[in-house]
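What follows is an incomplete set of chains from the complex, kept in their original frame.
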Amino acid sequence: MPLTSDIRGVVPIAPTPFHPDGRIDEVSLDRMTDFFGAAAVDGLTILGQLGEAGKLDHAEGLAVAKRVLGRTRLPVIVGVTAPGFAAMRALAREVMELGAAGVMIAPPNTLRTDDQVVGYYRTAAEAIGPDVPFVLQDYPLTFSVQMTPGVIRRIVSENPSCVMLKHEDWPGLEKISALRGFERDGSMRHISILVGNGGLFLDFETERGADGANTGYAFPEMLVDVVRLGRAGERDAAHDLFDAHLPYLRYEQQQGPLGLAVRKYVFMRRGIFSSDAQRKPSQALTAQAKAEVEYLLARLARIDARARLTG
Amino acid sequence: MPLTSDIRGVVPIAPTPFHPDGRIDEVSLDRMTDFFGAAAVDGLTILGQLGEAGKLDHAEGLAVAKRVLGRTRLPVIVGVTAPGFAAMRALAREVMELGAAGVMIAPPNTLRTDDQVVGYYRTAAEAIGPDVPFVLQDYPLTFSVQMTPGVIRRIVSENPSCVMLKHEDWPGLEKISALRGFERDGSMRHISILVGNGGLFLDFETERGADGANTGYAFPEMLVDVVRLGRAGERDAAHDLFDAHLPYLRYEQQQGPLGLAVRKYVFMRRGIFSSDAQRKPSQALTAQAKAEVEYLLARLARIDARARLTG
Amino acid sequence: MPLTSDIRGVVPIAPTPFHPDGRIDEVSLDRMTDFFGAAAVDGLTILGQLGEAGKLDHAEGLAVAKRVLGRTRLPVIVGVTAPGFAAMRALAREVMELGAAGVMIAPPNTLRTDDQVVGYYRTAAEAIGPDVPFVLQDYPLTFSVQMTPGVIRRIVSENPSCVMLKHEDWPGLEKISALRGFERDGSMRHISILVGNGGLFLDFETERGADGANTGYAFPEMLVDVVRLGRAGERDAAHDLFDAHLPYLRYEQQQGPLGLAVRKYVFMRRGIFSSDAQRKPSQALTAQAKAEVEYLLARLARIDARARLTG
């Protein structure tokens, strides 16, 4: 089933498990896929930046996609960001053939003007083909590309296959309001907006009109609950749960390899991954950082038992 | 009393109050100065980026400095960042004559290599004169200049007048540990490290060796308490208070004019400022953003009564 | 006489002469002003980036403007780029009062999106006042701000006081053609386009529709001749003269302090400046670099006697 603009809820961004020697850990990959299924998420994104996609070669990326797609019935979005359109097209066509629901495309960090950004997505959409639904990734902090609401509207209007925005601008609340305003005034068709940034503003983003989360927070169960509570109108309960997670969530949401290291460490401590290894360039957690994570999770576990680590 | 590397505790970064028509609001400036004194802080930084220093002309900047210095006995640090060394020197000499304790210097965002960064601070220290203590501002997210711990060590070693680091790298915990490690292994003399980033990691930064906070959080009383509790060894109590503030603190710690707008709004709601006006380029809070802030503060006030707004 | 969109010909960008100890060299400043007058240029730009404006404090900048304005009847454009609008306004009002013809405004290198660029110039034009004609400086290589032809059209359309473009995009020939196309199709009013980049493409830029040059090449006489020959339809002669200068021109057109060092050295060797000193941060020519310049000028002097150095 191809991805459509109706997608909502929680679509975790999956890390890629490695053995300490750098090989892909397929057993952990299966375990993670099963874990996400059990967490009642609404889809799965693999081979994004968090998934260390850039550190895999083409064959490895395909193998990861094949294994995940073979193990879950969730819709799977595959990151196909590449230095050029030929490689992007090749990967996109292959993973769609394997059963992916859609692909995700991040902009190269050399884009500056509005026209450059719009032109890039026009060419990308043409390259992968009009039958491949794609997710627009708006993440200025990491990609150094700034898209105004007006630019996003241009991209959505030009490319019918753009069905979802992975929103991680920061600050970003007014951007969601602006985009939903475009829908209300009829100047832009509806697309799904799922938020990133580790969920750091999820509590308010859903109130602004986001449809859910598309991020790598190590406790997707919380994201699921917050989105559900928000939809049920239980605002205070949603914030209560979110606030309990925030001290750890904020710690996890440190940029770059450190944030990934925290997530992989917690996935290991939760029994999902056998190792927290990253491929190079990587950053290992120091003993003190691990102790800080353990301390935060112990505090969180007083309120949310799912944060209790047994190991 | 000139600033020394013994400075510790909480040194708020002060915003600059304006009337809605853009004139400096001197009554609010006085009220803010008194407020900080009552909050038992250890010093005050004015005319930083948060203080919209770049939007004041030379005479206005001097007038603000003069007024604050004439009203408080706290040590006052004055931002003297300027496009060139002549203007930096002029401002630094003038404010020191008026009684400032020291100055703060941010790097121009064109610096790239280690040598460029080190060379810049060498020339700056020479320009302001060896008798003027200065604060090194390390804020890659805003200034786009990355300083490794080794570069900071070079700057500290070359410039005896560098007495303090305003630390706002992100992630930054390991950087504090690295710098304190340099002190322990004797490769760098002691300097004060006060942290910024709105205090987003203050709870762990003090545990890593930071001496306190140098940031614009709208409730400096909390910063004072957390630093005090940490020093007293009351770790859980420090985290409890910090965590209660975190949902709002995270909201305030949005980059750029929005974060400043939130702080000015809360200063107005606390009765410190008469207006939350910014000079251009500025960003006003939408009604929804104001409601979000009010909601967060109402939730906070259940635990910390100082967040109760009466207006 | 205020600057209008009719300005054409050659408007040199003037360096600022210093004594070796860093003081402004007023005698050389006068000699330079007289030299430009004798070279039959059509105006003069002072206090630009090349003029080390950022290294002067406010009083020094004013003093330079006053001295030049008091010595020449040429229209003088003054750079008023500043970190904030208050300082920009102050300087603009003061120099206009002293008799400047207009001001030049470069964008801060933090601007990214089209709307940010347009918004910046809207606020700047408002700050200096609608009666002050301004020059839009488009120099991506140095300022890291990219303006499409469409963005320039928006700025020109919004701001009647924008009368001239200092064009130094690279590559930039098609940009000139696009802007002149806007004039022809009636979508943008006429503005003057004078080119920078040391004149590296002046030969073709005038053929594309540029009105002349606004750059710091050390032999403005050549720029004057090339513009004149081009207007007279003597294409080959224009290129012959230009090509003779190109080996040296290319050497001079090295970015940053080195290019400035070459220009100041040649101004000194031509007897215009008493010293080639720059204020810090600066770069001195090595002996080998000086020998290279001398060699290039000796070769040039075989064709253009004005390049003969007598010293």
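Letters are used for the chains, namely A, B and C, taken in the order the chains are written, and counting of residues starts over at 1 for each.
Rule of thumb we're sticking to: a contact is a pair of C-beta atoms (placed from the backbone, for glycine too) under 8 Å apart; a residue touches a chain by one contact, two chains touch by 3 or more.
Keep in mind the model is a prediction, meaning the values are calculated, not measured.
Of 4 total copies in the complete assembly of this structure file, 3 are presented in place.
Just so we're on the same page, only the chains that are shown with their structure count from here on.
If each chain is reduced to the centroid of its CA atoms, chain B and chain C end up 38 Å from each other.
Centroids of chain A and chain B (each the mean of its C-alpha atoms) stand 33 Å apart.
Averaged C-alpha coordinates give centres for chain A and chain C that are 48 Å from one another. Of all residues in chain C, none touches two or more other chains.
The residues of chain A lying in touch with chain C in their complex are 112-116, 146-148, 150-151.
Residue ranges on chain B touching chain C, taken from their complex, read 52, 54-58, 60, 82-87, 89-90, 109-110, 119-120, 123, 127, 279-281. Partner chain B is touched in their complex by these residues of chain A: 170-171, 173-174, 177, 200-201, 203-204, 207-208, 239, 242-243, 246-247, 250-251, 254-256, 258-259, 286, 288-289, 292, 299.
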